[in-house]
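Structure first, commentary second.
For this view, one protein chain was removed and the others were kept in their places.
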Amino acid sequence: MLNLTLVLGGAASGKSSHAEMLVRESGRSRVYLATAQAFDTEMKQKIEEHRLARGDGWTTVEEPLEIAPALASVDAEKIILLDCATLWLGNYQLAGNDPAEAPEVFAEALGHARAPVVVVSNEVGQGIVPADAMSRAFRNAQGRLNQRVAAMADRVVFVTAGLPQVLK
Amino acid sequence: MLNLTLVLGGAASGKSSHAEMLVRESGRSRVYLATAQAFDTEMKQKIEEHRLARGDGWTTVEEPLEIAPALASVDAEKIILLDCATLWLGNYQLAGNDPAEAPEVFAEALGHARAPVVVVSNEVGQGIVPADAMSRAFRNAQGRLNQRVAAMADRVVFVTAGLPQVLK
Partner (left out) sequence: MLNLTLVLGGAASGKSSHAEMLVRESGRSRVYLATAQAFDTEMKQKIEEHRLARGDGWTTVEEPLEIAPALASVDAEKIILLDCATLWLGNYQLAGNDPAEAPEVFAEALGHARAPVVVVSNEVGQGIVPADAMSRAFRNAQGRLNQRVAAMADRVVFVTAGLPQVLK
């Protein structure tokens, strides 16, 4: 059993579906740790679409920010899908925290899990440099968070157009 | 003979050149199905540069939107280069259609082809979340369209800096 798996990909790349498949294949009781917040109609619709695609058989825990206790609360014999690190990072930055500290905070939180965890995260650093400083700080923090989690992970998969590549 | 090949890549990644090479290697009569529209000088220049890079020996069909009949019109013993799905998606959205329906419409159109098809498409989902809703809808639709075509394709190639990686 892998303790930590990181599933990376761009927007609408199929990364969540791939992560869900990995979790289902474990045969364990599945806990979905959702970091999304339904601020507006667009986000509500996206959350609902993901819920439908995921299907039944999941216990859902909604926790936009304080993921350490949420991870610790899941029994060791279950499995956790954390979807996703990018929305968590957005919540972390919007709450007034310094995004430069986010990689360490996120990594520390993962250490509280007793069950295996599959983390979904976005690649956001392969476009043009954003014009605003907040977006630049976000993409730097996201890149470093991905590096940090990848270094801890047993396996790292990059998903493009629904197709996985094993990076580690 | 592969029936459907998807060539993915970022802007100026060499994806069109790679797709052209795949088509030339087939030894078949080559049909270039162009979805670009020469709205302005920048686009006119890009189309001309691509035409020069492609060289002679192509029958060009220009069709920004209604690709199903264009695909159906090509004889089965020829080969089609559809360049590209991203400009088609832009045309589809600009014409007032719901981009969420684009993946299904595009996939359905591909089913009308009798000749093998090589589709060029862009990866657009690996930057920061766009600030405007129209761009977000576009990149979601593009990601899903790429997933949809990749699932149908016999082969999927990702091109970076002119170098191909076979994803499927």
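So that you can tell them apart, the chains are marked A and B in the order they are listed, and the count of residues begins at 1 in each.
Here is the rule we go by: contacts are C-beta pairs under 8 Å (C-beta built on N, C-alpha and C of every residue); 3 or more make two chains touch, one makes a residue touch a chain.
The model shown is predicted, which means the values in this text are computed figures rather than measured ones.
Touching the chain that is not shown, out of B:Leu52, B:Ala76, B:Ala95 or B:Ala161: B:Ala161 (per the contact rule at the top).
Among B:Ser13, B:Thr35 or B:Ser121, only B:Ser13 touches the chain left out of the display. Within the full complex, the residue among A:Ala19, A:Val105 or A:Val156 touching the omitted chain is A:Val156.
Taking the complete complex into account, residues 6, 8, 10, 123-129, 133, 136, 139-144, 146-147, 149-151, 156, 158, 165, 167-168 of chain A touch the chain not shown.
Residue positions on chain B in contact with the hidden chain: 9-14, 42, 122-128, 130, 135, 138-139, 160-163, 165, in rising order.
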